[in-house]
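Yeah, one chain of the complex is gone here, protein chain that is, but the others are all in their spots.
Chain IDs A and B follow the sequence of writing; residue 1 opens each chain.
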Amino acid sequence: MTVDFLIDLFSKFIDVPVVAFLLAVTIAGIPLFVLMALNATVAVYVERKVSAFMMDRIGPMGQGPGLHAGKWGVLQTIADALKLLIKEDTVPASADKLLFKMAPFIIFIGAFLGIAALPFSSVIQVVDFNVGVFYIIAVASVGVIGIVMAGWASNNKWSLYGAMRSAAQIISYEIPAGLSIIVPIMMAGTMNLQSLIEFQTGSVWGILPNWIIFNNPFSFLAFFIFFISAVAETNRTPFDIPEAESELVAGWMTEYSGFRWAVFFLSEYANMFVVSGLAATAFLGGWQSPIPGLFNSPLWGLFWFLGKIIFLIFVMMWFRWTFPRLRVDQLMHVCWKVFIPIAMLNIFGVGIWKLIIG
Amino acid sequence: MSRYFTNIYDTVNTLWTGMRITFRHMMNIRRDNVTLQYPEERWPRPERNIGFNHGDYNVIRSRLHVDIDDCIGCYRCERACPVDCIKIDTIKSDRGEDIPSVSHTGVTSNGTKKGFVVSRFTIDMSECCYCNLCTYPCPEECIFMVGGPNSSKHPIDYEFSEVDRKDLIYEFAKKLTPKQREGLTKTDEKAEA
Partner (left out) sequence: MVLNIGPQHPSTHGVLRLEVMTDGEIVSKITPHLGYLHRCFEKHAENVTYEQVIPFTDRCDYLASMNSNFGYVVAMEDLMEIEVSERVQYIRVIMAELNRIASHLLALGVYGLDIGAFTPFLYMLRDRERILDMFEYTCGARLLYNYMWIGGVSHDLPKDFEKICFEFLDYFEPQIEEYNNLLTYNKIFIERTADVGVIPADIAISYGVSGPNLRGSGVNWDVRKDEPYSIYDRFEFDIPTGTGEFGTLGDCFDRYWVRMLEISQSAKIIRQALKDLPGGDVFETMPKKIRPPKGSIYRRTESPRGDLGYYIMSDGTPSPSRVKMRSPAFTALSCLDEVSSGWMISDVLAILGSLDIVLGEIDR
């Protein structure tokens, strides 16, 4: 069920190739969009509940006559989404109108394009790139343009601060992320995501699955470096300086309300989904099941893949509600002086390991 | 150089300890939950074992209430209020005499003879600072905060929000028409004359 398959299908019925292509692409994009919306809904609800449980309180609940927010508060997100849609659409008078309106959508595009390359199962993938890993890392940087546009166009000093910090942060943390993702590429010898997953079949010593994370200590470390850099790329605590609530009100998102803010929010959760997806694919075996040999059908594959992504998103939320945030220069220090040396060491180490142990 | 590595080790160690604590709290939510889901569950008023006999009727802060039939018009609560939210007007009447036309009883429930008809007793609850200073000086214990130890006189009420601020000005005295008011003052002057 890739786009190629759909294009072949439609070109059998429609003569004009361009129309077939466009139709196939649109139809392939709809489930992705639905997935993004579902992801945001579920992720917001889970975040509120998880944060509440960690703080000894219960989150949104629905009780009493009429069950106004559904049992356990499941309808709360829908109510919030509706509220955001009907809010007044304010544009500050002295803001740069074109950039202001375009910014949310550029960030959205960055996140959306990333989902298109993820392998959900052995047969479900929208596009099977030959340079899948490279593509996702490249597309994740498109978001920075949107953030800087949002901060500048708001004509607000606080937004400008947030945007500048965010630009510095995201661009810096691309480097350890990219260096860490080279480790699985080196080991598997390919950048194609499906081939990466197929490299991880089988098992080690009969019980542990042959995932890259369990292969050698350097790749174990590489997973952590990659994951923490990914958290920094999505502007989550402990790296949420750009949207630091207690310092900058809401950072670069301050002037946005209603639907535009909803788009920002949606793209933050979509970003989390994409980087978790990449971490799950490259290090945790993608749609492979953790019990080697069992539960390996394509439908089970979808289940395992989504399960791993949900686990990684839960860990990101766990980080957010436990740690304070880092200051900007400490962030930079951690990136340039701690992560990059360790990431380079990892590449070196994996190379030597493969050479010696094979 | 070794400081670099001890820093990394400390960081990972302390961060992991913190994560364990929040995870433990998350797992124990059923036992540790402190939220009260408000309209359905209410915090019960604590049953106080007061055990002493002075002024125990004052140990609650909620809405003020006046039993107007017991009020002798001594103005002590109005003088005690720090923010001047109580306003009282009285008209002199015969001591201990009932005046049925304005439903005024001459004697309070404690047996004290009243010398005044209270024509206006307004408390502006939006100005009240809930300091409870007005309840102490009242000789007849007729002004009190409802509920708690005073539940026998008036059930508890701490949810008395109103839509319009004017509705928070409570009037406790019985309304007198201008004719009745004239009649009372005339009796008053006739008595003096």
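Assume a residue touches a chain if its C-beta (ideal position, glycine included) is under 8 Å from a C-beta of that chain, and two chains touch if they have at least 3 such contacts.
Small disclaimer: the values here were computed from a predicted structure and weren't measured.
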| message | Touch as defined at the start, partner being the missing chain; which of B:14, B:28, B:109 or B:151 qualifies? | response | B:14
| Residue among B:112, B:132 or B:180 that touches the chain left out of view | B:132
| query | Which of A:83, A:97 or A:157 touches the chain that is not shown? | reply | A:157
| field | Residue in contact with the excluded chain [from A:174, A:240, A:255 or A:268] | value | A:240
| Contact footprint on subunit B, counting only the chain that is left out | 7, 10-11, 14-15, 17-18, 21-22, 25, 34, 46, 48-52, 54-55, 58-61, 80-82, 129-133, 145, 148
| Considering the entire assembly, which residues of subunit A contact the chain that has been omitted? | 51, 54-57, 157-158, 161, 237-238, 240-241, 244-247, 249, 320-330
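Note that only the chains that are shown with their structure count from here on.
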| message | Counting only Cα atoms for the centres, state how far subunit A is from subunit B in Å. | response | 55
| What does subunit B use to touch subunit A in their complex? | 8, 15, 18-19, 21-23, 25-26, 29, 32-35, 37, 39-40
| request: Could you please specify the touching residues of subunit A with respect to subunit B in the complex? | output: 50, 53-58, 61, 63-64, 318-319, 321-323, 338
